[in-house]
Structure formats: structure tokens, C-alpha cells
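One protein chain is absent from this view; the other protein chains keep their places.
So, chain A:
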């Protein structure tokens, strides 16, 4: 019995890896096959990017603020209070900014893509597109995945800057730091090897969020409950992917630059 369950679990896992590979190949084939849907891409970028901006801004601001408040006592103990901006900048740019934005977006965007495509599947809209001779992968999947791949890095950059503002705000509760000095200190501590790996990994985060959302929605079953299932498992899987990519990214960065 136990063996049976193990076997079927293993088999299902292998099957889903196979399905995802097929899906990924069809994505790349369609990206390069021409007939790109520009207006849908722009619409999706707006939906995905602009409509997540408020949420990302609020969480990023709070993140910067909280980090300063948390770091301050420790650094003061070490007599390194003047290092606060640098410490904050490094942790935000390298890690907290990208990961917080990606997790927020996995929750907001992957789930909505999963639910939207899932319900299109259930109501036979995807079949209808296919039967009309149009290409649902081109119209629905390529646009969404490229939109997240572009928008998550942009949202992260905006979020990073807002976090630094949050930190400045918090620092002014206790210390009187000039705006120029604060930002000079922040950016003085950063160089190319901080920005580039962070940017590259957010591109992968974006891709993973779009890909998982689309895959789960596009391959959901034809029952009403499968829409919720698609949304839910999109969030879970996308979040896991984000952490997994983050772990790989730090290893590769260390290998390359240090």
C-alpha cells in the first residue's frame, strides 16, 4: 500500500516535470515564432505592474522602516550607529527588496493568473481559441510570462528605493540625518556586484511567477473547484521557486564575485 502511494506520487511528479518541460518549450517556440501580441502584452504589464505598485510600495516602506528600528540598538551597542544607512542599503538591495517583492507578487500575481487562466479553461474559452485556429499560448501565456519577467524587476527597483526612504524616515525618529548624507552613505556602500546579481535574480523571479501561474491555470482540470486549486497551487509553487532561485543565486554570485 505504502509502496503504491509512493509509486504513484513519484510517477505523478515525473509526469508533471514532463508536462512543464513541454509547456516551457512551447513558450519559447511561440516567443520566437512571430505574431507577438503587443497590445495584450501592454495590457498585462499594466495589470501586473501598475496594479501591484501600491502593495509593493507599502510593504517596502514598512520593511525599510522596521529594519532600521531593529538594527539600530545592535549597531549602537557596537558603536557603529553611523553605519546604519550602509547596512540597510546592502540588506535591502541584495536580499530583502527582491525577496519581499517577489513573494508579494507570487501571492498577488501568480494566483490571479492561475485563477484567470483556470477559469478560461473551465469555461472552454481556451478550447474555443484553439478551435478558431488562433494560438492561445501566444495570446495568453507568452504575454503574461514576458510581462511578469519585465515587471517584477521594475517593481523591485521601485520597492528598493521606497525601502530606503522608509529607512530614512525611521532614522529621523532618533537621529537628525540630512537627506543628502543618508543617500550618499547608502549608495557609497554599494557597487556593481550588488546591483547586477540582484537584478538578474529578479528577472528569474518574474519568469518563475509568470510561468507557474500560467502553467497551473492552463493545465487545470475542467471542474469548478479546479480554479481555486490552480490559484492556490500557483501561489505555493511560485513562492517555493522564488526561494529556490534565491538560494541558487547567492551561491552563483559568491562563486563569481568573491
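Definition applied: contacts are C-beta pairs under 8 Å (C-beta built on N, C-alpha and C of every residue); 3 or more make two chains touch, one makes a residue touch a chain; residues count from 1.
Basically, contacts and distances are computed from a predicted model.
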| item | value |
| --- | --- |
| Candidate names "Spore coat associated protein CotJA", "4Fe-4S dicluster domain-containing protein", "Protocatechuate 3,4-dioxygenase subunit alpha" or "ABC transporter ATP-binding protein"; UniProt protein name, chain not shown | "ABC transporter ATP-binding protein" |
| Touch criterion as defined above, residue of A:54, A:132 or A:251 at the omitted chain | A:132 |
| Hidden-chain contact residue, picked from the options A:16, A:123 or A:254 | A:123 |
| On chain A, residues whose C-beta touches the chain left out of the figure | 35, 116, 120, 123-125, 127-135, 139 |
